[in-house]
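Notes to accompany the following structure.
Subset of chains shown; positions unchanged.
Lettered A and B in written order, each chain numbered from 1.
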Amino acid sequence: MAITVKFFASLREQIGIENTTQPFREGMTPAALWEEVVPGQPLPGNVLVAVNMEYAGPEHLLTDGDEVAFFPPVTGGGA
Amino acid sequence: MSITVTPAPFEPWETLRAHELQLARRAKVGACAVFVGTMRDINEGDGVRAMTLEHYPGMTERHLERIAAEAKARWSLEDVLVVHRVGEVTPADPIVLVAVWSGHRREAFEACRFIMEDLKSKAPFWKKEQLDTQARWVEHNTPGH
């Protein structure tokens, strides 16, 4: 198995990745995952993280097969 | 409870008319509070010609269902309806519709506003605006309180 990684909106455009996978390692967190996928740039403080479509913190302990999404502040809903 | 994320344009009043026909306990409803958010042709002083609404398929629906369930747990409600548009949108198009039916008005008003504020601050949607000469991502929502 592996970790599925997704980026949305402006973050997707900046990083140039929409979907990717990364090998799972024991003790992996979203913050560590980010640094593997986006080398040389720590996870920005305003980036939101979801694990399996639920909001999670950057130090959330991942499980093999998890889907991890990184995205900027949300802006839905009209005025 | 009805949660819809749709790339198709929707007419909020017709959606509400149709939804009310299937309300289970129509004569128990004394109050309905509704919010409709539509696209404006101006933002931060710039003319906006169109907009693209991106979302996180799967998480969006799940999150909206949770907000609606949370409102139903917190207030005594008869029904909740949420519709949110995604994809290409033009000015004056409805973007979001939130409707709450309850016995009394306080519950309907409070739950409707609660759902909208939660949706704006947490549901995974992102807007990209098409201006005259460039496109830009909306960076944050204006606070509602």
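Here, contacts are C-beta pairs under 8 Å (C-beta built on N, C-alpha and C of every residue); 3 or more make two chains touch, one makes a residue touch a chain.
No experiment lies behind these values; they were computed from the predicted model shown.
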Chain copy counts across the complete structure file, not just the copies drawn: A x2, B x2
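As a working rule, only the chains that are shown with their structure count from here on.
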Cα-centroid distance, chain A relative to chain B, in whole angstrom: 26
For the chain A and chain B complex, residues of the former touching the latter: 6, 8-10, 13, 50, 53-55, 69, 71-79
In the complex, chain B residues that touch chain A: 36-40, 53-56, 58-59, 62-63, 84, 94-96, 116, 119-128, 137-142
